[in-house]
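Every protein chain but one is kept in place in this view of the complex.
The block that comes next holds chain A.
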Amino acid sequence: MIRNLSFEVKIQHNLKKCFYYDDGNKLLLSPTSNQVFSWKTAPFSPNAAPNIDSITEGPICSIRFSLDEKLIAVQRSNTSIIFFHRETGETFTHRCKSESESILGFFWTDCPSCDIVVVKTSGLDLYAYDHASKSLALVETKKMTVSWYVYTHESRLVLLASGMQCKTFHGFQLSSVGIIRLPKFEMVMAKPEANSKPVLASEDVYIVTVYGRIYCLQVDRVAMVLHSYRFYRDAIIQQGSLPIYSHKVAVSVVDNVLLVHQVDAKVIILYDIFSDSRAPISAPLPVLFRGFPRSDSFTSRPGTKESESLEASDSNDNEAIIYGEGWTFLVPDLICDVANMRLWKIHLDLEAISASSSEVPSVLEFLQRRKLEANKAKQLCLAITRTMILERRPINMVAKSMDVLVTSYALSLKAGSYFKGIKTERTSSSVPNVSGPGQGVDVNTGRTDGLGKSVQHESASRVNSVSVSRPSNYLSSETEDSSSFEPLKISSNDAQFDSGKVDTGAESSATGNPLNASVSEQQESQLTSPAISPDEMYRFVFAPAEEEMIGEPSYLVSIILEFFRSANLEKVKVHPNLYVLTVQLLARSEQYAELGLCVINKIIEPSKEVALQLLESGRQNFQIRKLGSDMLRQVSLHQDYVLLLVQDGYYLEALRYARKHKVTTIRPSLFLEAAMTSNDSQHLAAVLRFFSDFIPGFHSTSDFSTYYHILNEMNSSSVVA
């Protein structure tokens, strides 16, 4: 369990310590007094150069780009938001109407009816942006008291906290298909003493998207647990709790794996909450830096995957401290190290995770669900399966593993992802900007929430759901399955956290080197699914295992049978080579009875390859040979069957069969020769007669004359005798 997560770094040197994360566009923003630096984090690359936009000077509570990235919205105070048009530089300001309410924050939305949602202490205001007039038009208002709110673009879900303890929640999902109002619900909080009533803070609530489902995780520091709630369209259901071992925790999601950072203990506990199991995938694992850049030149980072994990100490920069004070956990899988001006992306070290658990089937299950590094997961699965067989683990366990692999393959076939091959990551399409002069509107702001606004139009089916850089096919299918549920989304959204930082570092200008936000993440994973086809099972598991397992092959046969069982259940076709291998193995161990049953009951499906192998293996066993010849006939390989009959000396039967099934491609001389060697003149005559009758012009061939001559000799000699 040495290494677990590798971080990628991108950093910038002179930037002032003021960052905002716009999760809608996946932009890391760093405003200075009159400029905004923005780095794309979506394809994550350490060397990306920032975009720079000019804005007017003023306080900044929060900042988000519109989803089409044409507008920049800056919350100046708790009463005003100012909008800049990036191309034209036009601005306009939006202000709170009433004195009694203040703006808590805002976010952009791809909801059809509106473009931006402003969260105020009195509720939500939904506005549409009017291109022509460069102003916001109020579409709808949702009235309610709000203490604070949590939003992630990934889930399109906004949770509004209210009440004395801030544990009563209203929720809205504003997705491209419309607005869904979730029922009001209460979160659970343990009381430290009889009379005290703790107040829930926004940094203790996380919206998390996993496998297209949306959960909310709530830290209960008194009980030291993380409560989880799952959101359905019409209900919020508590799902049980995860223990925590640190007073400070944070939550990330990488490739649908839930990571609970136990910050004080500096370890991460991983959960794969695909099924109902609330057990961690593995023991707690530490975080390791990987691919940490040289302090001077920033460029050389070998491919993330290949770079061996560097021990944390290896880095010259000793400022990089794991779980340092300045760490801010950004939406799904980023960590911003404000102190050191670095942005880390969390990677799962699949190898280490799989090595830390001995429960092979569940490890395989876990790996089969990984989409980010599908190829690596696949290779791991193959290696694990192979090893398991070579180590002769109990059949029950291997059987379960086969089930996992085959089921996953069948699923991927259904979803179509297996054949999709490469699916390029969707990069947030930066639409060429049509210049709209941004009207600067003065908005005075109070507090900020560093929430990003989302720009990306993802093809989330129904409810938003697609999380970044994941091919949408898997998820969307998933979404459709989950009737009436919203896909969950997990985002570790430390809204409050961010804002804290904002306060401190507000306003410093970043003149220096922009963060290296980079654009192209390596497309190492050409595959979108780690599913393993039966063909690959044969080539990379069974065939190598067969080569390595010398001696008694009975165990391997058992495993192959388990594979057949799984494949049959999932209606997956098995590669004929695997059947051939099975025949070889059974014949080699002289398990003829079993081989016979397998063929007769079609466990080994008939094919030409199998038939030929049966004939070959049948040299030692007459019954098996018989099965082979029967199979030839069964799969209508008439020519082979006729040839076989002739070879075995059944030339008359062969002729009859050839006549019936119109096999005309076999040379008459074969039959004639067979008849001749049987030394039966009657039979030879019959064969000659057959060809004379059925092949026009046979009389004039050399075959005819040769064998006619031979026949005459036979007859005369027999007369003499």
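Annotations
Keep this in mind: a residue touches a chain if its C-beta (ideal position, glycine included) is under 8 Å from a C-beta of that chain, and two chains touch if they have at least 3 such contacts; residues count from 1.
Assume contacts and distances are computed from a predicted model.
Of the names listed as "CCZ1/INTU/HSP4 first Longin domain-containing protein", "phosphatidylinositol N-acetylglucosaminyltransferase", "PLP-dependent transferase" or "DNA-directed RNA polymerase III subunit RPC6", the one that matches the UniProt record for the absent chain is "CCZ1/INTU/HSP4 first Longin domain-containing protein". The residue touching the chain not shown here, chosen from A:Arg95, A:Lys266, A:Lys626 or A:His683, is A:Lys626. Considering A:Ala399, A:Leu637 or A:Met714, the position touching the chain not shown turns out to be A:Ala399 (whole complex). In the complete assembly, the contact with the undisplayed chain comes from A:Gln591, out of A:Ser33, A:Gln165, A:Ser357 or A:Gln591. Contact with the chain that does not appear here is found for just one residue of A:Ser98, A:Asn601 or A:Ser702, A:Asn601. Seen across the whole complex, the unshown chain contacts chain A at 395-396, 399, 552, 554-555, 557-558, 561-562, 564-565, 568-569, 591-594, 596-598, 601-603, 622-623, 626, 630, 633-634, 649, 653, 656-657, 659-660.
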